[in-house]
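The complex is shown incomplete by one protein chain, all other protein chains being positioned as in the whole.
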Amino acid sequence: MIPLLFAAFAAVLVASSLLVILHRNPVTSALFLVLAFCSLAALYLLLGAEFVGMVQVIVYAGAIMVLFLFVIMYLNLGHDVEGGVQTTLRRGLGWVVGAVLVAEGAMLLARGMALGPETPQSPPPPGGNTGAIGLLLYSRYLFPFEITSLVLLVAMVGAIVITRGRTTPAGPARAAAPRAAAPRAAPPATPAAGPPGTEPAGAPAEEVHA
Amino acid sequence: MTGLWIIPALPLAAVALLLLLGDRAGRRGTAWIACGSVGLAFAFALRAVIQLAMLPPDQRALVDTIGTWFRVGDFSADISFLLDPLSAVMVLVVSGVGFLIHVYSTGYMAHEPSFRRFFLYLNLFTFAMLTLVLADNFLLMFVGWEGVGLCSYLLIGFWYQRPAAAEAGKKAFVVNRIGDFGFLLGLFVLFTAGGSLDYQHLFAAAPQRFAGAAGTALVTVATLLLFVGATGKSAQIPLYVWLPDAMEGPTPVSALIHAATMVTAGVYMVARCHVLYQLAPVSLEVVAVIGAATALFAATIGIAQNDIKRVLAYSTVSQLGYMFMACGVGAFSAGIFHLMTHAFFKALLFLGAGSVIHALSDEQDLRRMGGLARPLPWTHATMLIATVAIAGVPPFAGFFSKDEILSRSYLSGHHRIWLAELLGSILTAFYMFRLYILCFRGRPRMSHEVAHHVHESPPSMIVPLVVLAALTTVGGWIGMPLIEGGHPFERWLAPVFENAAVAGLHQESPATEWALIAISVAAALLGIGLAFRAYLRRPEVATALAERFAGLKNLLVHKYWIDEIYGVVFVRPFYAIAGWFWRFWDEVVVDGTVNGVATVVEGASAVLRLFQTGFVGTYALFFALGVAALLLHFLRHP
Amino acid sequence: MPALLANPDAQFVLWALIKIVVILFGLLGVVSYLTFAERKVAGHIQARTGPNRVGPFGLLQPIADVLKLFFKEEFIPAGANKVVFHIAPMLAVIPALVTFSVVPMGPNFTVTDLNVGLLLFLAMSSLGVYSITLAGWSSNNKYALLGGLRSSAQMISYELAMGLSTVGVLMLAGSLSLVDIVHAQQRYWFIVQQPLAFIIFLITAFAETNRAPFDLPEAEAELVAGFHTEYSSMKWGLFFLGEYANMITISSIAVTLFLGGWNGPWLPEPLKFLWYFAKLAALLFFFMWVRWTFPRLRYDQLMQLGWKVLLPLALLNVMVTAVGLWWAVGR
Partner (left out) sequence: MIPLSWLLLLSAVVFAIGVVGVLVRRNALVIFMSVELMLNAANLAFVAFARHLNSLDGQIVVFFVMTVAAAEVAVGLAIIVNLFRLRETVFVDEVNLLKG
């Protein structure tokens, strides 16, 4: 049963990952990426890492990918246009390198490198390993954990500062009127870098997310 | 016992508070924070000292270890404070006199625009000084030592817009650096040979570690180096030159730093290291001789100076010489006693001088003073007490301490030192009463405009004066001579200096001591009498003498040309060397190297730039190719 | 066939399928009558009688509605992204149904007792954004897009406060399994210890289900019909279904976390599930009551409330709970 499920989810994972990079439409790419993440979460569940699996869905599918979708919609991107000799050369090289990487990885695995003997598994605790993860996070990894909060804070501040830009001194006024923060979508894309004040600030979205 | 740390921490907290609050505190708030913190520190110090006094004499040492400061190899330095009878005296003097001077400053600096900066520095100084005296090891003491040096520099140059003040601050800093360097070298020697910088360990182990001829040589070198530091900080020959110039700072600063507390750090340090000094008789001899030379030298210069604060500055140098003489003859407790009484009366003198300067609209020249006894009754009375005290007339504080130094010097067989001290006390009495007479007696010599504005200082300045005057009057009584088994002050310090008790003291008959007392009082009275005769009764005598010995007078007025000699011997050659380094080493060698590197990089980058397309994709491709190559390497060399 | 039935894996799959089917159809039936109930409640609140023509007391009205929806013409706007346009309504229903798999309805009456059940609920509620965002975007209609963006911002904002408000319960119960949480409430319900958390959870629940007074995504007066402006027939029906399914799910979670789940006096063990349904019904009525009583919030008020009031309060609740636990247990 478990190998079967593994195979199924692995297939979904690989297929959707491929579609992420193959599809011309960024929205579709993003949706396939969500699918890939969900199947990855399922794989985590199969591996007995149910907490990580759930967090994977919450963080990646529920937050990060939504942010991606927001930005794609805000930028109102159509299909990507690819073409030209240089592009073709680069794409060809890219595929070759990817194939080489997979081949090398497979060969390394085939030689059994880095694979020690499997540690005997202890039976999973009745309440799952969430409690054990919490204990580890708040004991041995306490310092990295606290630093993590700092990383997030810096990223939040950075994202806000970058998106606000220096063009509008009347920043607060803009932030106070999120109604104006609607991206133009249905009408054909007008220049996004409009005059100050009318900029479709993605501010609420980014602030929400960061 | 815990809680010692709070004594230096309070002024530090005040510094932080003043920095954080900025001008929001206002003048009144600033004054309260600054004075309150030092006052509280004094209260805590008093409490700690009372606790100390409760203990039996042989256990009187309170240690408060806060934590490890740093650890390098097997050497570790603690942040640790020690309160023993010696540091108790120091901490009470520093916080007590410091508090009075803080209060005084609120009045004196009332019209100063940089009011907050002044108190910030003053509090920082108090913190550093308390750290210095309370430290439990040489390293922490060195922190305080450097801290007070820094604050001294900042406060001398407080009016940095005035070139003279800025120069004086720089001079003080540079001269002190020389001394501090010696001090640091001394610490290195002590640590290498003594194995520790902790007072207790070092002093306990010193007799064994420094045994034998080699050990004596080593400890002599170490103590001499430490004494170099002391000459810098405590303004002794040859590094005394900064102190008179330091009078460019505000007067409360002169009183606190350059009279009462910081300049005595050298004396404190020597007393603290008495165990080491007693292992090195040569060093003791040097200390005594340098002290004697400085005392006489500075006293003679003091006679011919016209700036009221400079006279006091040379007087300080001279009195510090007395303290070192006391240490040099082994009478450490007498030196510390004089340190304490000197803190009282010299602070009082400076504060009184400040009051006079304040009253005369910032006039400092004695030649334009006179007759101020009537308009400034409080200042006059307190200044008179202080002058009498420093001259050594009983029953004021200066008499007891100075007499003790004299008698100890004589009784311990240092007769030549005693003679120098005696001569010094005549000179002291003379120049101090010259100052007093020129300032308060005779006819007013200031301009009408200034005379019109003469006014007594506000209560915030008078009250510290009165308190200090009271201390000057009664402060010496705890050192009453001729008491069997030593007087209270000596008994108090006895646990610290137990092995330094002057031998042979108690074998002398009271008659000898009485005679010595009589001689020293007579010397003081002689100096006073001469001053009155030369400057009040018959001023023409002074003029005549000055004309007759014009060469000598010129020499004294120009302070033996010492600054100029230093300039030619040390400063000019130093400038020359520095200039060479600048022109050749810096501009040719260093700059040449840097520019050469830049040229090489420029040439190389012209080639490497071709790889930089600016497209992220290209970079990523190189990156991926690199990873692939790395994996290939692992495949080939598993 | 019997050999297949003996296989434990196959049995597992079979049981799961049976449970899924039961829950699915049960839930769908409840949802359709919930719409009926809503209309009745709205009617009575507005001093009307509500639907009463189809069947006795109008009880067949939901069936008529569904039939109408099925037979209505499907309409896809020009320039729409067809695939996404089709997927979006499905995404509205699926997360709600998935969450229901971990809700304990009675003793030994739950699809699966997952040891990270609460996280599953949070994960699924975080996925709820997609349907609305994608529906708004793929319709190629500016009102739909505005509604979609508004709702995603709203849901993401309130998700934080909701997640944090459950942390207090989590700390008290010491487990992420919803069954364990219900068991932990046998002495008294967590609403007693966590009243603030309950209030925050309720408010955020309104926002997460896009119900009044937080129904900005479909504010008729401003945005025509919000993100589902361009939807018609059963696709629109799916959104409708999703809204009510979400309501049921989130109310179930509220019952489980704060109101003691199936715990209650008097009833014998096998009938305890009735308590669960009674509480659920009460909460659903409360949802409707609020919808027809309160006016809609302005968008900036909504954001202010979410970020400046609810989130700090939820954090405060976590801190107070932690201190309280430390006081009570740690010492």
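Residue numbering begins at 1 within each chain, and the chains themselves are lettered A, B and C in the order written.
Note that a contact is a pair of C-beta atoms (placed from the backbone, for glycine too) under 8 Å apart; a residue touches a chain by one contact, two chains touch by 3 or more.
It should be emphasised that the depicted structure is a prediction, and the values quoted were computed from it without experimental measurement.
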| item | value |
| --- | --- |
| Which displayed chains the unshown chain touches | A, B |
| Absent-chain interface as seen on chain B, which is shown | 609, 612-617, 619-621, 624, 627 |
| Sites on chain A contacted by the missing partner chain, in the whole complex | 2-3, 6, 10, 13-14, 17-18, 20-21, 26, 29-30, 33, 36-37, 40, 43-44, 46-49, 51-52, 55-56, 59-60, 63-64, 67-68, 71-72, 74-75, 77, 80, 82, 87, 90-91, 93-95, 97-99, 101-102, 105-106, 109, 112, 115-116, 118-122, 129, 132-133, 136-137, 141, 144, 148, 151-152, 154-156, 158-160, 162-163, 165, 191-193, 199, 202, 206, 209-210 |
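Note that only the chains that are shown with their structure count from here on.
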| item | value |
| --- | --- |
| Distance-maximising chain from chain C - centres being C-alpha averages | B |
| Whole-Å separation of chain centres (CA-atom averages), chain A against chain B | 66 |
| Chain A and chain C: spacing of chain centres that average the CA atoms, whole Å | 26 |
| Whole-Å separation of chain centres (CA-atom averages), chain B against chain C | 78 |
| Junction residues of chain A - those touching two or more other chains | none |
| Residue ranges of chain C in contact with chain A within the complex | 9, 12, 79, 81, 83-84, 87, 114-116, 119-120, 122-123, 126-127, 129-130, 133-134, 137, 140-142, 145-146, 149, 152-153, 156-157, 159, 175-177, 180, 299-300, 303 |
| Chain A partner contacts - residues on chain B that touch it in the complex | 617, 621, 624-625, 627-628, 631-632, 634-635, 638 |
| Touching residues (chain side chain A, partner chain B) in the complex | 90, 93-94, 97-98, 100-101, 104-105, 107-108, 111, 113 |
